[in-house]
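The structure under discussion appears below in the form of structure tokens.
The complex is shown incomplete by one protein chain, all other protein chains being positioned as in the whole.
Moving on, here comes chain A:
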Amino acid sequence: MPLKVIIADDSIITVKKLLVLMEGLGHQVIATASTGRQAIEAYRQHRPDLMTMDISMPDMDGMEATAAIVAEFPEARIMMVTSHGQERMVIDSLDAGAKGYVLKPVRIEKLSDMIAKVMERAL
């Protein structure tokens, strides 16, 4: 079933790449955000099935934005898509409520597997 997806990343290039991958998997990207605050706003407005979240973003990082969204919408399915592989970042993201963690570069198989896991976890 196609999912409604929001992509949050401050890199236009990453957003474009994720958009192509998501559409390749048959999902619909309904919005994008380039800061943490925009991500929260976009979530409130669109209530997507899935959100991908970068960690380093201006004004508010992805972990803070994830915690704020999950506090408001506990059922939110958010997966981190980031270049930060340090253990502290992984644990803090999961503590914030992320349900998946993907490191860049994102390949289509990896993305597809992680989406399946995140959707299953949220059941």
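One rule holds for everything that comes next: a residue touches a chain if its C-beta (ideal position, glycine included) is under 8 Å from a C-beta of that chain, and two chains touch if they have at least 3 such contacts; residues count from 1.
One rule holds for everything that comes next: contacts and distances are computed from a predicted model.
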Per UniProt record, name of the chain withheld from view ["HEAT repeat domain-containing protein", "histidine kinase", "Acetyl-CoA C-acetyltransferase" or "Tripartite tricarboxylate transporter permease"]: "histidine kinase"
Residues belonging to chain A that touch the chain removed from view: 10-11, 13-14, 17, 56, 58, 83, 85-87, 90-91, 93-94, 99-105, 117, 121
